[in-house]
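Please read the structure below before turning to the comments.
One protein chain omitted, others in place.
In order of appearance the chains are A and B, and numbering begins at 1 in each one.
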Amino acid sequence: MMKKWGIFRAPIGLTRWMRRDAAAAWLFLAPSAAGFATFYLIPYVMGLMYSFMSSTTGGRFAGLANYRELLASSSFRKAAYNTFYFSAVSVPLMLALSLGLALLLNRPIYLRKWLRTSYVLPLVVPVASVIIIWQMMFDWNGALNYVLSWSGIKRVDWMKTDAARNVILAVYLWKNVGYNVILFLAGLQQIPKDYYETAQIEGAGRFRQFFGITLVYLTTTTFFVVIMSIINSFKVFRETYLMAGDYPHASIYMLQHYMNNMFVSLDIQKLTAAAALMVCGIMIIVLGLFRLEYRYRQFME
Amino acid sequence: MRVMTTIQKGLLTAFMVMIGLVLLFPIMITFTNSLMAGQELRINYGVIGKLTDVTSTGAETFINLKWLPDKVTLEQYGELLVHSPYYLLLFWNSVGLVVPIIIGQTVVAALAAYAFAKLKFRGRDSLFLVYLLTMLMPFQVTLVPNYIMADKLGLLHTSGAVILPGVFAAFGVFMLRQFMLHIPYAYIEAAKIDGAGHLRTFLTVILPMVKPGLAALVILLFVDNWNMVEQPLIFIDNPMKQPLSVFLSRLSGEWDTVFAASMLYMSPMVLLFLYAETYFIEGVQLSGIKG
């Protein structure tokens, strides 16, 4: 990087200024870095350390014992599976849905601005405010079962069967679709219009235009959307927690529930081990995605 | 792109409006139901949470989802604001948590973002990657260390245990950096030639240019922290000090207030969003342009 700057042959004054850059940078960074270290970095390192200890206070190095114990726990395996499963189902669905809506919204239709507003609005509505609505919808006597009864479908106890997954999925989509739609809209608006015109002249069909131009140019956005969707799929814990409490139905028992409950029952070893595993998992996925995007972009160029 | 006929446009619009209505449904129903009397709500929604199929008369029990109140009344609001002192207390608790986080994080993050975006130093990119990764982690993974840290700093069971981690969260740094990356170096050089130091450059050149970014950050932080559930749940054990977000879910079944309580809780957020919608969307979009 510094070499790149050297090429510019900056004036003498500027170089000197640049030399002071690092010092200034650390001054600017100091408040953030200090707080960040205190409340994030050190806790991560501590957490990782604890996961190898037999106890948080005065414990001995226990190697992988905590991890072995953790992996033996069926509730952890269940929670990890649920979390992974939920992300694996919800993220592609979210991608398809938000991309579709963004494409439609990118058309010259009426009320575009209002529609965009209404799609984003769920994002700013506090989770706690609409919990009562979800309960009204998905209760045994709720509105959804009522609608189903019109077509003679038997009632489903949405929150207490495997159907709870679908409920959480619906809530997740409801809340986050607007966010991804505007991300995609931004991506779509960056695609130069004349690309499509050229393609049309060359006789490319709609299909080819979509795959050849739209998707290619949306790659960066898509990666970002995927990452954000994964993160947001973890955040759906809030809704789950507020709707179903500490111990929801087994099908929506997430890693966050597991960790929360381990915290409450003071099983710190399992908790830190689970946290470390989760951090590793997320890091692998995210870094993998970055890598993939990097490769993809190189490949495209 | 093909040109659409008016009919096509109309049909597409209608379809999109329908989706919009589905998305807005919970908000609208909360609003209309907040104007109903508790008695009416009890009659319509009383069966919630009961595992019964049929009533004694043989009719199937379902809630009677109602759009419009039989009688428009502000009863729920009156009940909430006049007779439920806890509600307002908790509301201001929420404000008391969110406002310091927003102010603190905006200030801290603007400084750090300047360093990350416009200054060169060794290890900048790796440090930024660390920031970025923590941003992606769920809160629970640092539950124990955070708890121990808060305990050591004497913050446990005070709002500080929630506010301080909020102030130093990486999100603001990430977003403002995105905004600052778009400021050409030429501006900084011009300021430099005028003899301005880093601090003056930051204050007089950078800050005015990222105003939309700051606005967007404020809104996004507001949205995120107004929604905060996990942190206060763990760190604040006194229910009287917790924010409304944790508490509101306990109101289900309290038909005299629940919809008005939800409405009042979401309305500052919704109004703020409508007021600064452009900034909000710009902020979201900009944060997505460069991963």
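A few comments on the model shown:
The rule we apply is simple: a residue touches a chain if its C-beta (ideal position, glycine included) is under 8 Å from a C-beta of that chain, and two chains touch if they have at least 3 such contacts.
Throughout what follows, contacts and distances are computed from a predicted model.
Selecting from "N-methylglutamate synthase subunit B", "ABC-type quaternary amine transporter", "Multidrug efflux pump subunit AcrA (Membrane-fusion protein)" or "Sarcosine oxidase subunit gamma", the unshown chain of this assembly corresponds to "Multidrug efflux pump subunit AcrA (Membrane-fusion protein)" (UniProt protein name). Within the whole complex, touches from the chain that is not shown fall on B. The chain that is not drawn here is touched, among residues B:45, B:62 or B:91, by B:91.
The residue touching the chain not shown here, chosen from B:102, B:132 or B:264, is B:264.
Remark: the omitted chain is touched by one listed residue; of B:97, B:113, B:220 or B:251 this is B:251. Residues touching the missing chain, restricted to chain B, are 80-89, 91-92, 247, 250-251, 254, 257, 261, 264, 267-268, 271-272, 274-275 (touch as defined at the top).
Here is the rule we go by: only the chains that are shown with their structure count from here on.
Taking each chain's centre as the average of its CA atoms, chain A and chain B sit 16 Å apart. Every residue of chain A that touches chain B in the complex is listed here, in rising order: 1-2, 5, 13-14, 17-18, 20-22, 24-29, 31-33, 35-36, 38-44, 46-47, 50, 56, 101, 104-105, 107-111, 114-136, 139-143, 145-146, 149, 155, 157, 174, 177-179, 182-183, 185-187, 190, 193, 196, 206, 220-221, 223-225, 227-228, 230-231, 234-235, 237-238, 241-243, 255-256, 259-260, 263, 268, 271-272, 275-276, 278-279, 282-283, 286, 290, 293. Interface of chain B with chain A (complex): residues 1-2, 4, 9-10, 12-13, 15-17, 19-21, 23-27, 29-30, 45, 47-53, 60-63, 65, 107-109, 111-112, 114-116, 119-122, 124, 127, 130-131, 133-149, 153, 164-165, 167-170, 173, 189, 192, 198, 202, 219, 223, 226-227, 229-230, 234, 244-249, 251-252, 258-259, 262-263, 265-266, 269-270, 272-274, 277, 280-281, 284-286, 288-291.
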